[in-house]
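Omission of a single protein chain aside, the complex is shown with its protein chains in their original locations.
So, chain A:
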Amino acid sequence: MSEVIVETKDLHKYYELGKENMVKALQGVSLQIKKGEFIAIIGPSGSGKSTLMHIFGALDSPTEGQVWLDGEEISKKKISGLYKIRGRKVGFIFQGFNLIPTMTALENVMLAVEYSGRKANAKREAAEILTEVGLEKRLGHKPSELSGGEQQRVAIARALVNKPTIVLADEPTGELDTQTSLEIIRLLKDLNEKEGQTFVIVTHNPEVANVCSRIIHLRDGKIEN
C-alpha cells in the first residue's frame, strides 16, 4: 500500500551567477516520498530546501538528475508544459501566503479550481474547502482584511481545493506567531489524516517537526543523516 508519490535520483541544481561563480543549490539528492506521509524538511537557510520543493512541484527543473511525480517523470519536460500537473497534482503553500490582493478569499480559492479546468463547480468547491478550514464567515474578505493565520488558511484551502496528490508547504508558519503556527500545523495534520494526502513541509520550527512522521535534514544541498 505504500505507493511512491515523489522519487528523485541524484538531483543537482546549479545557478550560474557569473563565469567563475556557480551556486550549487542541490548536489545529488535522492529520496522517496510515499503516499500519505507527513514529512518535514529542515536545514539551515540556503541549504536548498525551497529549491528542492520547487522541483518536486514542477515549478523548477533540475540541472541534472531525475524526478518522478505520481509515476510520471517530470524532469525531462519544460516547466511551461507542466501547468496541468501544478494545477491538479500539487498544492503549494508559501511562507508569504501569496494570495492575490485584489481578490476575496473565495475568489482566490476559486482561481485554482478554474485553472484546473472545472469552472462550473468552482464556487461551490471553494466555499466547501474554506468552510473546512474554518473560514465560512470570511468568504468575501480580501486578504488585507484577514489576519495572518486566516490568510494562511485561505492559502491552505487554495492548495487543497483540487485534491492534489501532494501538498508542498514552504515555511508555512514562518510569518505567524507560535499559537497560530500550532493551529495551522494541526490543521494540516488533520487534513493529512482525514484525506490521506501527502504533505511535505519545510520548517525551522521544532514543534512542527515533532508532529511529522519523518524528517529530512538538508545541508549544503545534500541530505544529511
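Everything that follows uses one rule, which is that a contact is a pair of C-beta atoms (placed from the backbone, for glycine too) under 8 Å apart; a residue touches a chain by one contact, two chains touch by 3 or more; residues count from 1.
Simple rule for what comes next: contacts and distances are computed from a predicted model.
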Query: What protein name does the UniProt record of the undisplayed chain give, "Ring-1,2-phenylacetyl-CoA epoxidase subunit PaaC", "Aldehyde dehydrogenase", "Amidophosphoribosyltransferase" or "ABC transporter permease"?
result: "ABC transporter permease"
Task: Pick out which of A:Ser2, A:Asn21, A:Ser80 or A:Asn225 touches the chain that's been left out of the picture.
output: A:Ser80
Absent-chain contact - pick from A:Val6, A:Leu26, A:Ala112 or A:Leu146: A:Ala112
Message: Please output the residues of chain A touching the missing chain, sorted low to high.
response: 54, 57, 59-60, 79-80, 83-84, 86-88, 92, 94, 98-100, 102-103, 107, 111-112, 115-116, 158-159, 162
